[in-house]
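In this view, the complex is presented without one of its protein chains, the others remaining in place.
Up next, chain A:
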Amino acid sequence: MTKEDTTVPKVFYTQPDGTERVVEAEVGDSVMQTAVRNGVPGILGQCGGSLSCATCHVFLDERHADDFAPVGEDEDDMLDVAATDREDNSRLSCRLVLAAGQEVRVTIPETQL
């Protein structure tokens, strides 16, 4: 029998200049919400996660590539119009919803606007 994992999720945010900050998150919150709630600069999340602003763009560390649902059609469209050019590991952080025990590393792009 597996015990339910109750460890709080953690997000490691790396700024474009290389500085890193670790934030403890709430299960069910997204990487965007966690950033906004904790005043992590560089993630704006203007639309509050309704997939219509592209100001929550991040680069997801390759080692977590399979930890989340793949890029959906709407996310794909918005990534195309983000202010910082999209790369293979680009995600909208409002789509990255955290589960218990999860640790996630993301890099924040140069600009969201």
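What we mean here is this: contacts are C-beta pairs under 8 Å (C-beta built on N, C-alpha and C of every residue); 3 or more make two chains touch, one makes a residue touch a chain; residues count from 1.
Note that contacts and distances are computed from a predicted model.
Student: One chain of this complex is not shown here; going by its UniProt record, which of these names is it: "ABC transporter substrate-binding protein", "Cobalt transport protein CbiN", "Adenylyl-sulfate kinase" or "Cytochrome P450"?
Tutor: From the choices "ABC transporter substrate-binding protein", "Cobalt transport protein CbiN", "Adenylyl-sulfate kinase" or "Cytochrome P450", the unshown chain carries the UniProt name "Cytochrome P450".
Student: For the chain left off this view, which of A:V11, A:A25, A:A54 or A:V106 is in contact with it?
Tutor: A:A54
Student: For the full complex, which residue in A:V22, A:A65 or A:V81 touches the chain that was left out?
Tutor: Only one listed residue reaches the unshown chain, and that is A:V81.
Student: Touching residues of chain A against the unshown chain: what are they?
Tutor: Missing-chain contacts on chain A: residues 36, 39, 41, 46-50, 52-55, 74, 77-78, 80-83, 111-113.
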